[in-house]
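Since the structure comes first, as structure tokens, the remarks are kept for the end.
With one protein chain held back, the other chains of the complex are shown just where they sit.
Take a look at chain A:
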């Protein structure tokens, strides 16, 4: 009965799951693209000799060339430079707003699922109500209230996705709170805070994180849409959405102005979704292994 070691090998944890996601072909390509874009955004000043707001009017409407790999826009600004700086805006606005959304949504959802009662009914009703409107509508209303700009966009995106995270967390917590280990913790004297923060939320985290990852892709589109309407980051700060907006009037004269930012949005969102799928698959494997007795 004495086995060589009582401890069998561990299932992959957080980093192991990431590694497994990168191990799949689609995950590797998508993940690699995302890493590239994030690095490009971070090191933008080192990667390009131009400034994003340097207007050289005599060089306007240049097609892609060696000097300007992605061409120039109607003010003669280097498009690649603006794309790299635009990635900063798009990525940071969408990820920060999703982060806010997850934090607030999880708190509301966890409290609603755990305590139930009137608070639960109120949170669920509001979440259902906001979920019945398209995100873009909620975002437009909020931007109209707060005003255009980066902070307005962030608030709009955060609120637009709040219901999704609140509902998901609530459902997770409601299943988890019936688990035996929660009863065990309670039978050993644990209070509400301990059970919520030490047991329930850590166990509910994985699906919420995956869903947050996928929502970040949607948020990039929402941010670009608001930018396209001129409600996002204000000029001269570049964002992919506002670049597409100015390019839309010049679609036939200088198609590269709208095509490249559009491609950036599309490939980034596809990459996020593919990587999210790879993450789900990696987590799924862990679930299956974990369910073995």
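Here are some notes:
Just so it is clear, a residue touches a chain if its C-beta (ideal position, glycine included) is under 8 Å from a C-beta of that chain, and two chains touch if they have at least 3 such contacts; residues count from 1.
To be clear about the criterion, contacts and distances are computed from a predicted model.
Its UniProt record calls the unshown chain "Oligopeptide/dipeptide ABC transporter ATP-binding protein", which is the correct pick from "NADH-quinone oxidoreductase subunit C", "Oligopeptide/dipeptide ABC transporter ATP-binding protein", "Aldehyde dehydrogenase iron-sulfur subunit" or "Cytochrome c-type biogenesis protein". The missing chain, though absent from the display, is touched by one residue of A:6, A:25 or A:117; that residue is A:6. In the full complex, chain A makes contact with the omitted chain through residues 1-3, 5-11, 179-181, 183-191, 194, 198-199, 202-203, 289-290, 293.
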